[in-house]
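Up next, chain A:
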Amino acid sequence: MTLTALLLVAAALIGIGLYGALSQQSFVMLMMGLELMLNGVLLAAVGFWSLAAGGAPAGQLLVIITMAVMAVEMAVGFALIAAVYRNRQADMTESLDTMKH
Partner candidate 1 sequence: MVFWVFSAVAVVAGWRVFCTDSMVRASFLLLVSFIAVGAIMLLLNAPYLGFATIFMMGVEMMVMALFMVMFMMNPAGLNPMMMVHQHRFSIAAGAAAFVGLAIAIFTTGFPHDPVAAGRPVIHDLGRELLGPSMLIFESAGVTLLATMVASVILSSRSGRFGAADEGSVPPPLEPGGEPAGRRPDDEGGGHAHHHH
Partner candidate 2 sequence: MTLLIASWIAVLLFGAWCVAVLDNLALALIERRSAAGALTAPLYGAAALLRQQQNRTEAPDLLNWKLAPALYLGLAAAGVAVVPLAPGDILADLQAGIVLWGAVEALTVVVVFLHGWSANSMLALIGAYRYVAIGLPVMLLSMFVLIAAALPAESLAVSAIVESQRSLWNVVRQPLGLPLFLLLGLSLSFRGPFNYADSADLAGGTAAEVSGASRLLWEFARLAMLAAVAAMASTVFLGGYLGPVLPGPLWLLLKTAALLIVLVAASHLFARLSPARMLTLLWVVLLPLAFVDLLWAGVVAL
């Protein structure tokens, strides 16, 4: 297991996540794409910490903060979905069209 291989896996996760975040019409699926990207970020951060930074404690801190970001993303995301659903009765990105007209 080299750092290069690890980062490639992380890049693959980020790529798939970006595809999901851009392509999905449902807000929840869109959030899944974001989560997958953050999954790649977590992996890359732990990889750097473990193989290139000699276990500097701040590296682990970065991972904890990323997890907090994921929790914030989930909570605010779900709250927004609930708000959109109340207003439009749909969980589709296309239903938010008021700014278009």
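Note that contacts are C-beta pairs under 8 Å (C-beta built on N, C-alpha and C of every residue); 3 or more make two chains touch, one makes a residue touch a chain; residues count from 1.
How were these picked? Simply put, all candidates are chains of the complex that A comes from, given by their letters.
Model, not experiment: these values are computed from the prediction.
Among the chains 1 or 2 offered as candidates, the one in contact with chain A in this complex is candidate 1. Partner candidate 1 is touched in their complex by these residues of chain A: 1, 3-20, 22-29, 31-33, 35-36, 39, 42-43, 46-55, 57-58, 60-61, 63-65, 67-68, 70-72, 74-76, 78-83, 85-95.
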